[in-house]
Structures are given as C-alpha cells and as structure tokens.
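Then we have chain A:
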Amino acid sequence: MDETPVLSLSQVSKAFGAVRAVREVSLQLFPGEVHALAGENGAGKSTLVKILSGVHRPDSGRILLDGEPVEFGGPADAQRAGVAVIYQEPTLFPDLSVMENIFMGRQPRGRLGIDRRAMRASAAELFARLGVHLDPDQPARGLSIADQQLVEIAKALSLQARVLVMDEPTAALSGTEVARLFGVARTLRSQGCALLFISHRLEEIFELCRRVTTLRDGAHVASDLIADITPDDLVRRMVGRELDALFPKQETEAGEVALKVRRLTREGVFTDVSFEVRRGEIVALAGLVGAGRSEVARAVFGIDRWDAGSVEVDGKRLRPASPTAAMAAGLALVPEDRRQQGLVMDLSIERNIGLAGLSALHRGPLISRLAERERARDWAVRLRLKFGRLSDPVNVLSGGNQQKVVLGKWLARRPSVLIVDEPTRGIDVGTKAEVHRLLSELAGGGVAVLMISSELPEVLGMADRVLVMHEGRLVAEIPRADATEESVMAAATGRSAA
Partner candidate 1 sequence: GTTKSDVEQQASASATAASSAAADPNAPIKQGLKIAFLPKQVNNPYFTIANGGGIEAAKEFGGEGKEVGPSDASASSQVSYINTLTQQKQDAIVIAANDPNAVVPALKQAMAAGIKVVSYDSDTAPEGRHVFVNQASAEDLGRTQVQLLAEQVGHKGKIAILSATPNATNQNTWIEFMKDELKKPDYKDMELVKVAYGNDDDQKSFTETQGLLRSYPDLAGIISPTTVGIAAAARYLSDSPSKGKVKLTGLGTPNQLRKFVKDGTIEAFELWNPADLGYLASYAAAALASGQVTGAEGEKFKAGKLGEYTIGAKGEVLLGKPTVFNEDNIDDFDF
Partner candidate 2 sequence: MAVDLARMARRWEGLILVLLVGVTVWASLGVDGFANGSNVSFLLLDTTEIALMALTMTLVIVAAEIDLSVASTLGLSCAVLGRLWNAGLPIEAIMPICLLVGAACGAFNGLLVTRLGLPSLAVTIGTFALFRGLAYVMLGDQAVAGLPPAYTSLATASVGPIPLATILVAVLAVVAAVVLHATGLGRSIFALGSNVEAAFFAGVRVKRIKLWLFVASGTMASLASLVYTFRYASARADSGMGLELAVVAAVLLGGVSIFGGRGTLPGVLMAVLLLGAVRNALILADVANEVLNFVTGLLLVASVLAPNLGAVWRRRSSPQVEGKSVT
C-alpha cells in the first residue's frame, strides 16, 4: 500500500517503574484495513492501545496523525482526533442509563438542553446495527460483562471515528455477537475506517484482519500480511516456541457424583435447573450470552439466594446463600468478572492468592507471611505468571495475568468441585493450553469440574459432557461423542430440544 497511514506509532516506548511494557514499537494503521495486534499476556498490547488513546504518554517515540506528529494530553485529545477505543475492561457509568453511557459528553442537544428522544433513537439504531436487545433507558448497573462489552462497542461506533481500536472486544462474547461485530467492522472498513483489533482467539484474527503485528515482552517481533502466515507461525512469533495440542483433555473414569444440583430456580433468572458433575469429569455449561449460566454458578456457590431446589456436594446439602459453607464443602468458583469479583485490585498478588484460604496460612492466631508468600510463589510459577514482585498490587498486571491470579487463588485451596466461569477469558494461547492442561490434570486427580465457556472450541475440546442453557433453562445434555458446533449451537439458540 502506498497510502499514508491515518495513525502510526514510531518507536514508542513506555516503562512502568522497572517494567518496560513497550519497547520501541512502531505500528501503522491504514484506512480501510483491519490490523491485528497479537502477543502473549503482558506483551504490551493494552499499553500500546493506551498510548494510542492518550491515556499514557509514551516515554519516547512519536505518534503521527496523517503523518504529522501529535501529542495526546489525554483521552479527550485522542477522541477529538478521531480515535475511538474499546478498552479491554469495560468502563461504564453504572448509575447512568445505557444511552447516556454511549453519548456521555456528546449528548444531542435540543432547545431545552439534552434531547433525550434523539439520544434514545440513536442508541436504538446502534443496537439494531449490532443486533443487540438492550433497552437504551436501562441502567448500566447489573449488565453482564458481555452486555457491558456491547455497550462499549456501541459507544465506540457512535463516535464515527476514523480509527477504531478494539482491545479484546470479543473476549466475553459468544459466536453470534462476534459475527455481528465482525459484520459491523467490515462495514466500517469498507467505509475507510482504520481498525486495530486485539484478540487471543487466533481464528478471529485470521477471519477479520489483513495484517498482524506481533509483540513479545513489549518488543516488536514481526508485522506480516495474514495471507502470508499460518496460525502456527503466529503462535511461534508470539510465544517464541512450538506449542503442543491445544485441548489435551485426558480420558478419565468418571467417579462418584460430587456436585448435584436439583431443580434449582431463582425467579426471573433461571428455572428448574438440574444436573450432576462426577469426580474426574469436566462438564461444560454452554449457551449464548445471557442464557443464565453465570447466574446458576453464582447461586450454586452461595452468592445469590435461590428460590427453590437444592444443591448437594458429596451427598451433603448446602446451606443456601453462603459462600463460606460452599467453600467448606469443597467448592470453588472462579468468577467471570475478575476485576469486580475475582480480585481486590489494590491488594498485592500474594494477598489475593492467600485471600480464599486464610485459615491455611495461620500459624496460631497470626498469619504467616512466609506461608503466604510460599503459596503465592508456588502458584505464580505453576501458572507462569508474569509479574515484578509478589508484593505488587494486582492492578498493575496485564489482563491475562490477572486472570491467572484468580485461578491460582482458587486452585490453591485444592477444591473437590471447581466451577470456572470463562476461565480463559483474555488468556493468551500459550497459557490457555496451560490452563486446559491444569483443568484436565485436576479432573484426572478426581476433581469435579464445571466449566462455563462461551468459546465453542474450548467447550468441545475439554468437556466430557456439554450442558446447554437457553433463556434460563437447561435445554440439552450432549455427551462428548455427539458434541459438535452444530448440535451445541442448535440447543443454545433454542432450535432443538434435547
């Protein structure tokens, strides 16, 4: 291409204290092209995004807009320059309505201040484009992660920017929404918009993008035309080594029933859900976003109260609405929203890992810092956590590494029943294989695993059985042998009953 790039980075670097997050990286975004950014967790992708959007100022290097050097003093400057960004972690105003979230600061003006009618109409139009069923007047509080992500996407679209940067927009989405999003992205592309796309799902990169830039440890590794490389090449560039098979679920004999859920109902959320998970089994809970899977997991673990039904662990009934009782019975839940539910962002890595098992760290009445550190170090190493020091607060970790801390926190308890909700959301390919190996190992060791995942390949690769939810009901149970993309999707969209 001989056009000038709309936006480009030239030799930018950014360090946080001793961590050199981005090292002399250059990147060029051309109009009418989707550019992918790939790299392991902590490679520096999000940092690069934040440099583009004016959140971080680069330590060195330049940002060029239409070939002219610019300085972004803050997100407002970038926005004005026509750069729209979907951040990795949704950043909504929970108290405000969805439409205000989208148009904050740019609300259409009428004669008497803000024109709500026009705003509602524009929001509805955006949602229609994305195929989302959201009420513009609904408050953002209580939206699922996926819905939040969709609102973020709508917000970015509404800016009608020349450059659209998307940091893992699909991590929380399932196939249908992803397809819609890609449709919209292609339209934008054809209208001459430049797009930057980040995802850990390689197939998405290959489907949507024309060019891919790979980062490793903050440094630029390669920029290729997608057409010139294979997924394996890309993985090699990211990880710097060969990877084994991605979904190595070992065959194990299913043991006794460890988790038994009977006719569980929470009014308005899910109805009459019954299933069992045996020791050594990995059972996947699949469904479209909003089917109520996370809600079932929350209720089982005692976060929410259920209205009817029962939960048994190893034959003993659980007290409702008590996570402490659930944990005592051997249950663990890795929640879907790591920032809100999984981590205490201000606390250090070691304290986060220790938090779910404080009693194990006690020596007499006092906490043993040594035991706490040992436990954290042990799991940090096993999960290949990329960190500076264990006493650093978790909020300086990259998204994927934060997810690993959540996993470590729960695995350190050695649960007998493990519920994982989107366990690999935002985790890079290498680590994903690692997490899968770990889950499979746990199952092999007799742990009953219930895995909620929106990623079909993951579901198909890992699960011994697939349970499918649709609109708050369990509609199908598919044994591994019969589980295919088609059969699961059919059940998830309510097209077939099991």
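The rule we apply is simple: contacts are C-beta pairs under 8 Å (C-beta built on N, C-alpha and C of every residue); 3 or more make two chains touch, one makes a residue touch a chain; residues count from 1.
How these were chosen: all candidates are chains of the complex that A comes from, given by their letters.
Remember, it's a predicted structure, so these values are computed and weren't measured experimentally.
Peer 1: Sort out for me which candidate, 1 or 2, comes into contact with chain A in this complex.
Peer 2: Here chain A touches candidate 2.
Peer 1: Residue numbers of chain A touching candidate 2 in their complex, please.
Peer 2: Touching candidate 2: residues 16-18, 50, 54-57, 59, 73-75, 303, 323-324, 326-327, 333, 335, 340-347, 351, 354-356, 358-359, 361-362, 365-367, 388-389, 391-393, 395-396, 409 of chain A.
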